[in-house]
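Note that one protein chain of the assembly has been removed; the remaining protein chains are unaltered in position.
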């Protein structure tokens, strides 16, 4: 498989980068991260009106642009770089992904255009208090009632779950266990019996919520009892997309740390002229470039329908987890005392690196997943 | 527990170091390592005649000096530093250790004076082809016959097993398994039915042998079926003693690499003036000092009868394994191309580090042992 | 004095304490007695509240204080460094004015060395002190100043001569923190705490008699302060623990400690809370995961061997033998330990590592570890500086060619004016 970016893709990237540099400076991130929602409708609308980013990977049949993961991951990489505060990942990767992987034609027709246009902000509620990212750990139950179902139980660590208009919920039929009896459902964010609470997050730019379902009316998404496979697929896609978002942040940290080292003087010379700094920067470049390659390759593997994609996705996420965190640690260190202050921006990415490290499972978790695919 | 070396111990160490510098230069190690035996009776006699090193930890009642592990480990650290080629570890740590831990009063009276005087070179044959360092893995069987026993099976990775006069063998009663039915036996090196073959070792200064036992007549050492505990104790002592030998080698590598960096000129300055070299040397110092502390503390723990000694021994061995190997890797790197040549001495310690890393179990093995003691 | 023996000193101090120690005295009242007696700082000169007792005998005095539970002179905060520095370099007037009130704890101090442009490079200070009329006028900015907001006096390093070389143009002052020219602002950190201050000096005034040593001797005096700071770093824990006994003196000491320790309340988290590793491993079940067991074991190997290394160094010192390299390594290894601990706490917390505050494990303690640990390898000398020190001072490796110590400081490239 050949993978690299076409001239069109590179131009798309640079336009996007310019847009985000103007519209989403860290000043803006600092403002939004102090709000409970973490984002604002107006900014979100602008984002989609002007660049149609929510539509990127949604097929044209459902009002999208029908691009692949290659383009979608460029968007995510640039957003990770800019530390954009928006419900983009939850809406386009998780919710839209679940709908694309599990939904019926009619449901896609009904749900995706709203997402493509940016009118619908959506979330995927799958993980619960146990913090396990596998479908088998689901305890929230869906009981048939009349035409639909009623959901009872809880979800947690739901990305943008407290602000989403539409929530895709992973639930199981009463009395089932493991990967059997799992189904997806859709619930409006303001459904009766649904209580949503924003969680206090270490990374204030990545909002999470805990949802309580008390006999909440829900519509089945896709085939009843058949959600295990599409959920796994959605998690694979999420790992790849997050890996790309992460390498965007890691590269930004690396570049900022380098720029700081170039201008910071100590002992009468720029600290960039000290060999230990040069070697550290070289090591950072190596790590970030490796993680970028893995993330890019994984996106290409999704587009190519590579049979190995699950393993490759886990490889990319494991690589990005270690690299982003390590790069963030170096970046704070290179900035010295300044880097530990609130007013310096480094900690914003440091915290994003930390939340990304464990979101959808940490490096060890994904290394083990990878081995299950390759060592078998 | 307080631990540090007394003035007497420091003096003992410096005398020993002077002696080994004179008598055991690497030229000598290079000569002996090319021989199959790996050592010579004359040098061995001198060692013991002049310094009575084999007698150090053997109680006075059995013709020894009755010192503790503190002193014994000083000897081992200096031997590891000098890369002395002699059957010292096999004789005084393993064989004498097993006899002290398992033997009856009469057997100690009979066997230890010869070891203390240096006349008897002894070995411990416990591990087999499976390379497992635990007694439970023993398959070699001991069948009662008349007054004694007959041994059938094999042993491998036996330190100096092909040259020892006396061999302590770990065997099990037919039909037993696990740690039950294990007993120690003694066999003369030239026993009928015993075939000894020197193994080709990566570290030519650490000779190993494979022993075939064909119905070999053997004398029981200690209580029948009760060898499990004394063997475990002997392995704990071996781990501590090896850790001390290893930090001796690691420190020598570190010092030689530093000396080389101080005199080697590149780009018109000593390479020791390059910051990356300075930082590497600082890191090496840190690692070696930590490993020394662990090794010294473990020796003190043995002398103090610390209840935690098994865990501490594993900690010291794990620490020494990682540190010695890492230091050896750095040392070759610092010497550059020269360090990869046969004529440069660095590789002698590099190979010793490698053999020490896995002897009695590698770092992961000992970390797990440590956790079994501490995490329970 | 040399005719003192352990026995004689022990008898003397014990007798005095039994006659004078009274937990119901006011803290300052008691410490004034102590200062007069010479038992407060027995190693100090007789001329200045001491008894010229040899270092070897100090532990005896400490033991007796502990035995009876008597409170010592004020040790918390920068005041100890101030007192030691003034004792070494100060004029009689300065000693007269500051020593006693520092020992009694009436005066509190802060250290005005670091600047935004000179973090690792303290001698690169560009805060300017000019003699106008018969007063020193100070302009500049200082950072990382602990407790500046309730300090009475500051130890100030400022540049008085820009034509001299870097280390030669500095002078050392005692500055009154209660004056209009001194503005103190809290400095918020990435973990949300504000343990330090920024201090803005705008035409701040220093009386000429508060110059310490001579103009241009600033660096020598500063190194004295820093040396005592390094020594003191270890004992920080010891004086941070107040007694829980009843009594007015104890109450007042507890209050004093509370104020001084306030900025340090996250320091245990900064160090990585190795003490929580096994409990959390049991709580989360990580203890049964072979992979986590290895990582935990690696950390325990590191922290135990570091602990034993420190003990080796102490034992050597106690036996009056020259301290080996093991003495200089503690700071560097503490960074490794803190980072490894933070990694483990993250892995054990799993998804919960994304949370903070009440929503997160141990009510935020774990979260605070993760965002505090990065300070360990920076504060008080970065890991890089520590490695330079170890290489140059311990291993005697050559220094790098200097780019700034020979020429006039005004010609040295520096931040802003590169």
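When the chains are written out, they are named A, B and C in that same order, and each has its own residue count from 1.
As a working rule, a contact is a pair of C-beta atoms (placed from the backbone, for glycine too) under 8 Å apart; a residue touches a chain by one contact, two chains touch by 3 or more.
Computed from a predicted structure; not experimentally measured.
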Next item on the list: Among B:49, B:136, B:202 or B:229, choose the residue that contacts the chain missing from this document, as touch is defined above.
Entry: B:202
Next item on the list: For the chain that's not shown, point to the residue among B:35, B:152 or B:364 touching it.
Entry: B:364
Margin query: In the whole complex, not just what's shown, which of C:246, C:320, C:401 or C:416 touches the removed chain?
Written below: C:401
Checklist line | Contact set of subunit C toward the excluded chain (per top definition) | finding: 289-291, 294, 401, 403
Next item on the list: Could you please point out the subunit A residues that touch the chain left off the display?
Entry: 2-4, 258, 261-262, 269-270, 272-273, 275, 277-279, 281-283, 285-286, 289-294, 296-297, 315, 318-319, 364, 367-368, 370-371, 374-375
Next item on the list: Could you please point out the subunit B residues that touch the chain left off the display?
Entry: 127, 131, 133, 156-157, 199-203, 206, 208, 263-270, 274, 276-277, 329, 332-333, 336-344, 346-347, 350-351, 354-355, 357-359, 362, 364
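To be clear about the criterion, only the chains that are shown with their structure count from here on.
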Notebook entry, point to check: When the centre of a chain is set as the mean of its C-alpha atoms, what distance in Å lies between subunit A and subunit B?
Noted result: 53
Check: For subunit C, what residues touch not just one other chain but two or more?
Finding: 384, 387, 400
Notebook entry, point to check: In subunit A, what residues contact two or more other chains?
Noted result: 274, 276
